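What follows is a set of notes on a single structure, which appears directly below.
Complex shown without one protein chain; remaining protein chains in place.
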Amino acid sequence: MLKVSIIGATGYVGLELVRILSMHPETELSKLVSQSYVGKKYSDVYPSLRGVCDIECCGLDISELAKSSDLVITALPHGASKEIIPELLKHGVKVIDHSAYFRYRNTSTYETVYGGTHGQPDLQAEAVYGLPELYREQIKNANLIANPGCYPTCSILGLAPLLKSKTINPSSILISAVSGVSGAGRQENVAHSFCELESNFKAYGVTTHRHTSEIEQEISALAGKDVIISFTPHLAPFKRGMLATIHADLAEGFEKCSLDDILYIYTEFYKNENFVRVLPNGTFPEVKYVVGSNFVDIGVAIDKRLNRLVIVSALDNMLKGAAGQAVQVLNIMAGLNETTGLMFPAMQL
Amino acid sequence: MLKVSIIGATGYVGLELVRILSMHPETELSKLVSQSYVGKKYSDVYPSLRGVCDIECCGLDISELAKSSDLVITALPHGASKEIIPELLKHGVKVIDHSAYFRYRNTSTYETVYGGTHGQPDLQAEAVYGLPELYREQIKNANLIANPGCYPTCSILGLAPLLKSKTINPSSILISAVSGVSGAGRQENVAHSFCELESNFKAYGVTTHRHTSEIEQEISALAGKDVIISFTPHLAPFKRGMLATIHADLAEGFEKCSLDDILYIYTEFYKNENFVRVLPNGTFPEVKYVVGSNFVDIGVAIDKRLNRLVIVSALDNMLKGAAGQAVQVLNIMAGLNETTGLMFPAMQL
Amino acid sequence: MLKVSIIGATGYVGLELVRILSMHPETELSKLVSQSYVGKKYSDVYPSLRGVCDIECCGLDISELAKSSDLVITALPHGASKEIIPELLKHGVKVIDHSAYFRYRNTSTYETVYGGTHGQPDLQAEAVYGLPELYREQIKNANLIANPGCYPTCSILGLAPLLKSKTINPSSILISAVSGVSGAGRQENVAHSFCELESNFKAYGVTTHRHTSEIEQEISALAGKDVIISFTPHLAPFKRGMLATIHADLAEGFEKCSLDDILYIYTEFYKNENFVRVLPNGTFPEVKYVVGSNFVDIGVAIDKRLNRLVIVSALDNMLKGAAGQAVQVLNIMAGLNETTGLMFPAMQL
Partner (left out) sequence: MLKVSIIGATGYVGLELVRILSMHPETELSKLVSQSYVGKKYSDVYPSLRGVCDIECCGLDISELAKSSDLVITALPHGASKEIIPELLKHGVKVIDHSAYFRYRNTSTYETVYGGTHGQPDLQAEAVYGLPELYREQIKNANLIANPGCYPTCSILGLAPLLKSKTINPSSILISAVSGVSGAGRQENVAHSFCELESNFKAYGVTTHRHTSEIEQEISALAGKDVIISFTPHLAPFKRGMLATIHADLAEGFEKCSLDDILYIYTEFYKNENFVRVLPNGTFPEVKYVVGSNFVDIGVAIDKRLNRLVIVSALDNMLKGAAGQAVQVLNIMAGLNETTGLMFPAMQL
């Protein structure tokens, strides 16, 4: 049994990690570190887990963690990860981090986007971007994983086959995406209260959302050149789920592609993937088909009048967009079957 | 034009007061007092009101308020009303208060239920409970109105005809009620965040909710004797609306009443009321039929096996349960037609 | 591997059965019978199951079913079960039925409540009411299970310990319950459309709901005498989940019971149960703590002024209230560990 601890266990990503790992046949939850709930049973914080996970939350004690854990997952704000992760690694513990801190190949991008100085370029050089569909080999032997953001996972997987095959013009990419409210985490403010969000819909971070740079990094790598994209996120009144509607012009020479040609590129690209479902011609993802699962669903249309593709990709922002992907990565790092403990379908109803 | 000011204008009751009064043909909004938003335009706090109410919020200055207002509506926490209202009254301004402070005939009940000492029994003696269907005459000449709570309004109006006519046994009353989330006001805490409440349902304040005593006071007055009731409130995942399912045994001698007999008692009792709608035999209220209106809808069934009535009453907790009732009371106090500015139907869709 | 087929597989209970059983380690889905979708892949009807259950739906062929199934679960309207089940049993297949058809000890009760003539009193005599917490021993050897209704499961489990211990007066029981919309099944009518139900709340079946008689049957059995109850169901704007607020007077001689005494009765009664969670003093169930799980949560308060208990019980109407309970029963019938494939916690978020 792989002993796994979680730092930041009482946030929503932590909750999802505990929920999934409590059903995982090859892991054992060790320490649940929480700043606010030290000494409290986890199931008193989240009563849904009564009888399932009654571990007592503890404070942060790195040497204690190191002793009792084979792997630690951190679900902390960006700054906090920075302090703790190097210590964990020094103690020989593998780490999967959910912050943006180690997601950028180039620490200067992090500094530009998130502010401050990074200060750990050496560690950054070791970190692997935890998207198994693109970096499976590197993940196998990594000690430090930067788990991707939810919008990036949804967007990059929707575009990767087209970029690799040079079917689209990368500079034409425009992404309009929608997230459920859980993406913002456990929030103690009026703006995230029920009365402010129920039945509401809005764009936010218009032209300024920080995930833009993360998407651009990976899209540029796939395209083999620097790419700038247009990205607009929206907030919709549901708890979980994410859907990206992605637009891109067919590249020169590909104008005559049929939709089936395009779908063939996708199915080939993802033929060995367990969590990517390419939908048949004429069908598109819906949030309800993925929420509660680790799947990402992708559907495509061609707008023949504009020689443009419309790609729709959807996932559960808390699973394939966060905790589920972390467990997928954990499985790879631990040499387990990648789908272990993750093959639950969406709760469509 | 009646000049009306609001203290606590940027809470949700304040928002509803501003929204309704901005459409009211006989009132003029004067001062909007807000602790948190002094100097900010009201429509910057609530952008729905851009172009409708762009008044700048101001701090509390009682003599200034008195000069510029014929009537002040306070929508403040219980303690705060206590300090401010006597001052306003001294300046000759009429007040409609939304706190529980002046709702109890007996200040000792307030002290038992809300804690602390009341300290203003004389003022209490002058205060009128602002339920027009029961206290219209007293409201006409009152200087100080204690606007009823939402659960009490919904419950009392559902029971008044039966209690007055002694059709039911008062000691058998059991109320199971449901409120939308706005009843808790504008909340800055995790427990009221979207992710905690969406798709959730729970009982709260089980056996301990403070509105119980307010309902009991009015029910006892109607019954002509002290009555203890069972009251359990629940929280449902919608923003506005309230529904009470009320159970009471038919009194001795009334066991043979038909449902039409009972409905006749209701329609007679409310025949001159504009905002109480007694539903026909076989039909029951739904929250969507009243939300956005000042109506309270009442439907009744007889459980012949148990000689028991089931009364269902519904209203919009922000309107007939708070701001709408305040404006109804204001109309009466100002000698206007009671329905002025209030005859908008529910937004059923 | 136990071969399981489902008749009525494309309704919502069918969907939940397929979802759960596709993760169950000891069963194999055999035939998915559907009237409307013969020849269509299950995952085309419910795309959430793409890659998880791609079985082709088939029409009803009882001898074919009998050959390929050890156990059949029927999720059909009441009338339909009546025709099919006797045939299945004749072929030696065990059956778990979701209709009300075999739930009544006395077929005349069925006839009174659901209309028509029952016509199969012999089969009825063999049928076992599939509530494991009360009928586990009988279930072990049963060939025909009548799976309980959702309201009955929620209500009976909330009351059983009190009735068995004679702590309450059975004739005082009053249940006010709330269900999510999925309880009505997959509906093709305006009344169940999104625009009619979202943000709405209503009572329905006031004094007439058919589950009343089912609850009364089991409560009477527990009380050892005929009991009539008051039961009012409500419809709330969420997809899944159910919460019953149950009121009952303490029996003579138990007025001095403390809440801890009462909770002790519950914890003793349910000490060997895996799916009943008795909550600590002062805490109450919420729908979000059980939705997505097979748990039923129970919390209790005493209203000392009235010598009355308020019991709150909650479950997922699609799981412990339907498909989950069916799988629990299946596990018992098959001699498996009762929790096999069912220990997933609620998806609280």
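By written order: A, B and C. Residues from 1 in each chain.
As a convention for this text, a residue touches a chain if its C-beta (ideal position, glycine included) is under 8 Å from a C-beta of that chain, and two chains touch if they have at least 3 such contacts.
These figures come from a predicted structure and were not determined experimentally.
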For the chain not shown, which residue from C:Ile139, C:Leu197 or C:Ile219 touches it across the whole complex? C:Leu197
Contact residue for the chain not shown (choose from A:Arg50, A:His118, A:Arg186 or A:Lys239): A:Lys239
Given the contact definition stated above, which residue among B:Leu2, B:Leu15, B:Leu65 or B:Val128 touches the chain not shown here? B:Leu15
What chain C residues would touch the chain not displayed? 12, 181-182, 186-190, 192-199, 237-239
Touch residues of chain A, complete complex, unshown partner: 174, 176, 178, 180, 195-196, 199-204, 206-207, 228, 230, 232, 234, 236-241, 243, 245, 247, 284-288, 291, 301-306, 308, 310, 312, 349
List every residue of chain B that touches the chain not included in the displayed model. 12, 15-16, 19, 22-23, 46-53, 182, 198-199, 239-240, 277, 279, 283, 286, 288-290, 292-293, 295, 297, 318, 343-349
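The criterion applied here is as follows: only the chains that are shown with their structure count from here on.
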Which one of the chains is closest to the middle, using the mean of its C-alpha atoms? C
Measuring between Cα centroids, what's the chain most distant from chain B? A
Distance between the centres, which are taken as Cα means, of chain C and chain A, whole angstrom: 37
Chain B residues touching 2+ other chains are 195-196, 199, 237-239
